[in-house]
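With one protein chain held back, the other chains of the complex are shown just where they sit.
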Amino acid sequence: MITVQFFARYRELLNQDQAHMHWDEHLDTVGALRNRLVDRGEPWILLSEPRLMCARNQELCNLDEPLRDGDEIAFFPPVTGG
Amino acid sequence: MITVQFFARYRELLNQDQAHMHWDEHLDTVGALRNRLVDRGEPWILLSEPRLMCARNQELCNLDEPLRDGDEIAFFPPVTGG
Amino acid sequence: MPVQVQTAIFDPGQLLNALHRDQLGVGAVVGFVGYVRDFNDGQEVAGMLLEHYPGMTEKALQKIVREAEERWPLSCVDVVHRVGKLEPGEPIVFVGVSSAHRSASFEASHFIIDYLKTRAPFWKKEDTAEGPRWVDAREGDQTALDKWAPRS
Partner (left out) sequence: MPVQVQTAIFDPGQLLNALHRDQLGVGAVVGFVGYVRDFNDGQEVAGMLLEHYPGMTEKALQKIVREAEERWPLSCVDVVHRVGKLEPGEPIVFVGVSSAHRSASFEASHFIIDYLKTRAPFWKKEDTAEGPRWVDAREGDQTALDKWAPRS
């Protein structure tokens, strides 16, 4: 099982802050997970925007980051704190 | 009349914080004034040190700064505030 | 505890003074305070809501602080960032650094806020006359990182 979290604009537009997905061997990177979500069509397509940021187990990562069963993944727009 | 002020280490080594000197046409720059003081010999020779700083009428200046009758000139070692 | 995420307002002056207290080897303290402005990107702002990623936020801030501590000889670092509802004029973030000498304190505090702006999971939603809007990331915040790239 993968826990996927969404924040800020993504959370609002997807109308959810969290999703659970079964892990399988094709979900080998964070990018593969993103693509599977984008393939669902609207409104998930917004996750294809190039500025998307992601974290694996609460650390920033790139889309080529390996994905393992049990991971907590988060997708969010560019951060604007400070 | 020129007022000459000395600060910090110079003030202590010269054993005075202020001197008054008659202006004459040979005292045409702050450097000329410095040289006339240095020519007095010990302890005035310390004013020949290359790191000497000077001010004319309370503004930092170089030794080639023109000197006029009535000016307030100051000689001091490198500043160490802050 | 060098990193704190909280809804409560804080007193920047108190945090600044605390960075020195009783540490006689500290010669230089630099404190940065970010405040909510009443105007941003061409619109009046009546307030904002600050969302974050609980759990990751503290880790991200601690990582940035560790990076600064590896780069400069620092005595203390203090980062406080608010979340939740904020009014114009209220402090959002405090970054304070103490060190023996001033250049380390200036550079490390500037480094921490620059990295926080692009790496820590906070998102601002402003209340404007035309309704709430998510603040857009500033291009300048990315380019601000260039000055911290290792010099070749």
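All chains are identified by letter, namely A, B and C, in their written order; residue positions are counted from 1 within each chain.
Methods note: contacts are C-beta pairs under 8 Å (C-beta built on N, C-alpha and C of every residue); 3 or more make two chains touch, one makes a residue touch a chain.
Every value quoted in this text rests on a predicted model; they were computed, and no experiment measured them.
Trainee: Among the chains included here, which ones are touched by the excluded chain in the whole complex?
Mentor: Looking at the complete complex, the unshown chain comes into contact with B, C.
Trainee: Quickly run down the residues of chain B that touch the omitted chain.
Mentor: 5, 7-9, 11, 51, 55, 58-60, 74, 76-82
Trainee: Touching the hidden chain in the full complex, which residues of chain C are there? Just list them.
Mentor: Here the touching residues of chain C are 11-17, 20, 22, 24-35, 37-39, 88-89, 91, 100, 102-103, 105-106, 109-110, 113, 144.
By our rule, only the chains that are shown with their structure count from here on.
Trainee: For the protein chains shown, what form does their contact graph take: line, ring, star, complete or other?
Mentor: Topology of touching chains reads as other, fitting no named class.
Trainee: Between chain B and chain C, what's the gap in Å when you average each chain's C-alpha atoms?
Mentor: About 48 Å, centre to centre.
Trainee: Take the average of all CA coordinates in chain A, do the same for chain B, and state the distance between these two points in whole angstrom.
Mentor: 71
Trainee: Averaging over Cα atoms per chain, report the distance between chain A and chain C in Å.
Mentor: Chain centroid spacing, chain A to chain C, equals 26 Å.
Trainee: Two or more other chains in contact with one residue: find those residues in chain B.
Mentor: Touching at least two other chains: none.
Trainee: Would you give the residues of chain C that are in contact with at least 2 other chains, written as numbers and ranges?
Mentor: Residues of chain C never touch two or more of the other chains.
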